[in-house]
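One structure is given below, encoded as structure tokens.
Left out: one protein chain. Kept in place: all the others.
Presenting chain A:
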Amino acid sequence: MTTPIDFKAQLIAEFQLNETRLNGESRSPLHQRRRLALTRFEQLGFPTIKNEEWKYSNVKNLISQPFSLTPPASVTAEDLSSLQIPNLTGNILYFINGQFQPQLSTIVSPESDVVILPFAEAAKRFPEVVETHFGAYADDEKDAFTALNTAFAQHGVFISVPKGKVVEEPVVLRFIADARTENVAVQPRNLILLGERAEIKVAESFRTLGEFTSFTNIVTEASLGENSHLEYYKVQDETEKAFHIGTTQIHHSQSSQSYGTTVTINGGFVRNNLNLVMGGENVEAHLYGLYLPNGRQHIDNHTLVDHAQPNSYSNELYKGILFDQSTGVFNGKIFVREDAQKTNAYQSCKNVLASGDATMNTKPQLEIYADDVKCSHGTTTGQMDEEALFYLQSRGIPKDKARALLMLAFAEDVVEKIKIPAIQEYLESAITRKVGEI
């Protein structure tokens, strides 16, 4: 009989072990921030399904598995050949088990347009900037996974676009979990800073190698200066044994814009939090999501749009097709604070249950404290449109192909929002392949 795993205790011990290796660095403000986060994590512990935010997503299976917390990162370009995105160009950064791999990565944009650095290096080169923004946006007081990530923050990327710079080439972050020889746990931490009028496209892509279990706990914080524009994409295609918990926290200054698109093709247990705060007026934010779970996959998207200031606009569209015995969750929270008059906030979630055994849980939550606002929400969950299917069949298109055509068309509303052509094409073919095989 094996002793039960105490993942929490293991993590705390690991933190303390790391601390002894830090020498003088342990007194740095950055480390003090980490230590605060660890304390919070100790107090919070892992959430159970009694926690309203985790009602449909049980992390019990995740925390009862043994993981290597410091997995090696020895992957060759050849190992990655099956994970390539064809025709992808731009700044492409590889992270194997969280660690940046300069020999596999390409940075093409000049540093005068955008500073792209591994997180630890940025903390050394720009300590004040990192100290100011690190942990300033993502909530580690209530969210145990964010606290955990903050405590262990070491790997990941720092992206900073100076005032007025428009970065033409996208930044694509490829996070590969290498689970070929053991269960691995990785905690990347990203910080994206946009100066006034700066513009950039950042994509995070997640893949897994190997058959062991992987656990990714990622936090991305983005701070958008006035009139800046962020395109942020999260693309997940991991194995059935991959656990993924991620929080992306976007803080908007006045007149900034963000387009956040999350596409989950595959994953075992996925929880994505996309949180936005309108910290200024005239902000425009778009949130799109697509999820296609099959088998026993579980995909949970939580969004939070906090209209803290007046005159801002948010628009949200999440779509899902659920196969087999898969489950999906959509929880969309919109806050309109008392001062946030003239807010326009829209939310829509549309789901197709492609199997009688699939389950979708949707929960729109609108909390409105201002009186002069326009807000709407709607969720639909239904079967495949049989009449549309018959229409296509009656024109000679075989049923399977007609089904795939309709599903791809359903997904296209979201996929077309990804303005990196190579990733869009990669997704279209991945979706076509997936719906065609099922």
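One rule holds for everything that comes next: a contact is a pair of C-beta atoms (placed from the backbone, for glycine too) under 8 Å apart; a residue touches a chain by one contact, two chains touch by 3 or more; residues count from 1.
Simple rule for what comes next: contacts and distances are computed from a predicted model.
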Please identify the absent chain by the protein name in its UniProt record; candidates are "ATP synthase subunit b", "Iron-regulated ABC transporter ATPase subunit SufC", "Chemotaxis protein CheC" or "Response regulator receiver domain-containing protein". "Iron-regulated ABC transporter ATPase subunit SufC"
Touch with the missing chain holds, among A:Ile12, A:Leu83, A:Val115 or A:Ala388, for A:Ala388
With respect to the chain omitted from the figure, which of A:Ile200, A:Leu406 or A:Leu427 is a touching residue? A:Leu406
Contact set of chain A toward the excluded chain (per top definition): 385-388, 390-399, 401-402, 405-406, 408-410, 412-413
